[in-house]
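Note that one protein chain of the assembly has been removed; the remaining protein chains are unaltered in position.
Note that the chains take the letters A and B in the order they are written out, and that residue 1 is the start of every chain.
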Amino acid sequence: MLRRPFFWIIALVIAVFALAPVVSGSVQLRESLLLASIYIILASNLNLMLGYAGYVNFGSIVFFGLGGYICVYLLGAPGWPLAAATLAAGVVVSVLALFFGLGILRLRGAYFALSTIGVNEAVQAFVANFAPWGGSSGLYLSSALFAPLGGPMRALWIIYFFLVGIMGLSLYLSYGIKISKFGLGLLAIGQNEDAASVLGVPTPLYKALAYSASAFLPALAGGLYFFKSAFIQPADAFDLTFSLEAIVIVMLGGQGTIAGPAIGAYFYEEMRGWLLTSDTFSNFQLVAAGALLLLIVQFLPSGLMGWVYGRWPQVRKVLE
Amino acid sequence: MTGIIASIIDGVLVGSVYGLAAMGLTLIWGVMDVVNLTHGSMIVAGMFGLYLLTEFVGLNPYAALPPVLVGGFLVGLALYWVSVHRMIGRPPLMSLLSTFSVNLVLIGIGTAVWGTVLFNVQVTLPGVSWGRYTFPGTHILAAVLTAVIALCLYLFLHRTRPGKAIRAVAGNRTAAELVGIPTTRVLSFAFGLGVALACVSGMLIATLFPFTLLSGDTYQLKSFVVTVLGGLGNPAGALMGGIALGLVEGLVTPFMPVSWTLVIEFALFVVVLIVRPGGVFTFRRS
Partner (left out) sequence: MTALLEIDDLSKSFGGVHAIERLSFVANEGEILGLIGPNGAGKTTLFNLINGVFPPDGGRVRFRGVDITGQAPHRVARQGLARTHQIVQPLDTMTVLQNCTVGACFGRENLPLSRAREAAREAAVFVGLEDRMETLAAQLTIVGKKRLELARALAAQSVLLMLDEVLAGLNPTEIEHMIGVIRRIRERGIAILIIEHLMQAIMSLSDRIVVLNSGQKLAEGTPAEVAGDPSVIEAYLGDPALARELHGRA
């Protein structure tokens, strides 16, 4: 992987994300890039299911939200340190995803897609009724928790760098999987699951592994994001809008590619930013997302990267 | 005990309307292998249509049925051309995302314009008493109308040329084309019909319960559960599945808070899919 140019392009992107806010000193830039990083994390990991294996996961936000809850809870009453709490969140969520995945991945196509919404709603309902986690009012974190990190200002920077790191890991994970045997099997499943099975791809196991793998990094990101907010509640943690936006981003950028989710996230965030500042359209965020998705699916199903590859085939070797 | 029986009977009445909704979904699914994720918003469209026609045009609620049916059909045709036509033959992922995106747009516009307020269409009909219990006249009439529509659908699919063409295309699209059936026209017609059924079922549901513009999701999930119970592409199975679901609801609601009903239905959905993916009420071979 180290010999391929794309590896270094990813490294460059990570460096830019890490250094730009530091160099410019702009907190606004940092916050903007933080949001972009989260979109990229969600989209890249979603791409493992959507782009590689061809399974639409409408409820992928559940990994982010549940990871957030586990991390915030562990930081609170039990008083775990940040790194341990975040990591625990990632591990627990991906293990749960593995078991859930083995079950619901027996469903195909639309059935699976709808059941992912059900999973999100069920987890949200559970959490909203779970007293130790604050029920429907949520959990608050005392700002004293920022002390070990050197105070709130410094903590925000540290969280930012961690999230950029997770973004980088997400991109490298997508890349590593794509060029591996596991990735080849997933792509075969995405093309034609029955043919893949006949060829010997262990479809139930691979799908569950992909589902589980797609849960880990978003769970970590969720932990850090809600730690930063110092507050988590069910309605925010399990907001389907976020995962729907992730789907639009993956399709916009180009499903099945690695650069796709990143590029899609950039364009989507630009569009969203514009929409929010324009009075007429601020209520229409989801409408815009829906219209965009419709146009992409109808006219540009391989997304922006697909269009680029079509025009300039050599790009495929550099930007995967 | 009689309370439970009354609840079950009422559940069956209401369930038949769920079956009607599911018939629209399963028809489209069976004929063109497309999962119509605008189904929920079409049910809401029917509900809203009833509201508009009774509030602003002053129509008798049940007289609104024909306009809702025709309007639904036309909307269905439009939806087909906008989001489905180019997706025929492509991977299922594409039609799923396509109809889903249209749904986002519709719900988004709807809630931006009309908000998420509760709408209520007042329908007064004398009920039928049985001991301490009264079965609302609206429930009975809704079930009767459902039966009539279901019968009409059956006659249409089995006794008319367009209906048989639909069944032919559902069975084997290539063969149907070879025999000279204009498949695109048939597909668009079937889609329109499926949406019309969804709208009419919404209209009938609105005579029974209040609704918001977001109610579509609940009824869409019920439609999916029913479709799965009845087997894909099987309208008769959908009707029976609806009644079965209504029966389950009738059994469950006296004992549990309403918010749990949906969770149970969803669990039923997943269980049936894993245990009997071909459907519980199917009679055909897999």
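In this text, contacts are C-beta pairs under 8 Å (C-beta built on N, C-alpha and C of every residue); 3 or more make two chains touch, one makes a residue touch a chain.
Every value quoted in this text rests on a predicted model; they were computed, and no experiment measured them.
When the omitted chain is restored, the residue from A:201, A:220, A:259 or A:289 that touches it is A:201. Between the chain not shown and the residues A:53, A:71 or A:187, the one that touches is A:187.
Within the entire complex, the positions of subunit A that touch the omitted partner chain are 180-181, 184-185, 187-188, 191-192, 194-204.
Just so we're on the same page, only the chains that are shown with their structure count from here on.
Mean C-alpha position of subunit A lies 34 Å from that of subunit B. Listed in rising order, the residues of subunit A touching subunit B in the complex are 50, 54, 56, 58, 103-104, 106-107, 109-111, 113-115, 118, 121-122, 125, 244, 247, 251, 283-287, 289-294, 297-298, 301. Contact residues on subunit B toward subunit A in their complex (touch as defined above): 35, 37, 82-83, 86-87, 90-94, 96-98, 100-105, 107-109, 112, 221, 224, 228, 259, 263, 266, 269-270, 273-274.
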